[in-house]
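Here the complex is missing a single protein chain, while all its other protein chains stay put.
Here is chain A:
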Amino acid sequence: MSAFQGLLKKDFAISKLWFLFWLIFISVFLIIPLAIESYFHAPLSFLPVAVILLLVFNTFLLPCMLLSMLRLEGKTQLWLYNPQSSKALILSKIAVSFVYQLIAQLYLTAVGLVIYQFYKNQIHIEASDLFAGAIIFNIGLLLVGLYVSCWAVFYWTIYHSLGKFPAVKNWRWLVILFLFFLYNLISTFLAKIEILRDVIFKWKIPVLAGPNFNHKEGDNWEIFLNMTDLPVLGLLLYIILACGLFLISCWLLDRKVEV
């Protein structure tokens, strides 16, 4: 077993129960609307909304699982007593959380497709649109999950790096909040600069996204997928930012976080 496999196995072992609870939770969250629909004889009134809602919630599964694992390790920080690089230590947790999110999304997508098979006549959407939309939507959620995770690791390492300075130890949350608002302030300001906006939107790729749901009479659903332009440079900037946050987190973990 390689060192990275060992890390993956360990991270999976310490988190599998949480994931199991999440799967149980989303199953219950699906059963309840199904029961309500059955009771009121109103098929498709709640379930599709529940599936979409859960898929959106899933965006936060990856960062939440990651933070839960880091929280467990952070109790002693003895996970740092390990000759592997910080990149390997963090990547292993991200990889395990990514797999959890992927499984949860596949489960919910499968539920969505089963609903579609049962109620094909009441859901008006092109099958090819449905599959293309499902794939793009899932990839989008995974990418957003990864991006939010990089921010989560970054804030976590900042928080723990500040732990060695008693003067700010009790005010670490304020520093994190300050950084959060500062970043949002700067990005909002930059987004308002027209030249920058023009450059970012210069190259675009059209993707099937932006679903519109219409609940029609007779318990019918009409779903349209609109074409949305995705700015290539914007996407690239987010990828660079996520990589930068990841590398800063690794640097902090190697040099500033103490046991």
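Assume a contact is a pair of C-beta atoms (placed from the backbone, for glycine too) under 8 Å apart; a residue touches a chain by one contact, two chains touch by 3 or more; residues count from 1.
The working rule: contacts and distances are computed from a predicted model.
Trainee: Of the options "Aldehyde dehydrogenase small subunit", "Glutamyl-tRNA(Gln) amidotransferase subunit A", "Glycine cleavage system H protein" or "ABC transporter ATP-binding protein", which is the UniProt protein name for the chain that has been left out of view?
Mentor: Answer from the UniProt record of the missing subunit chain: "ABC transporter ATP-binding protein".
Trainee: Of the listed residues A:34, A:52 or A:80, which contacts the missing chain in the full complex?
Mentor: From the options A:34, A:52 or A:80, the contact with the absent chain belongs to A:80.
Trainee: Taking the full complex into account, find the residue in A:71, A:120, A:202 or A:255 that is in contact with the omitted chain.
Mentor: Considering the complete complex, A:255 is the one touching the chain left out.
Trainee: In the full complex, which bits of chain A touch the chain not displayed? Write them out.
Mentor: Residues of chain A in touch with the missing chain: 1-3, 5-7, 9-10, 13-14, 17, 72, 76-78, 80-86, 164, 166-167, 254-256, 258-259.
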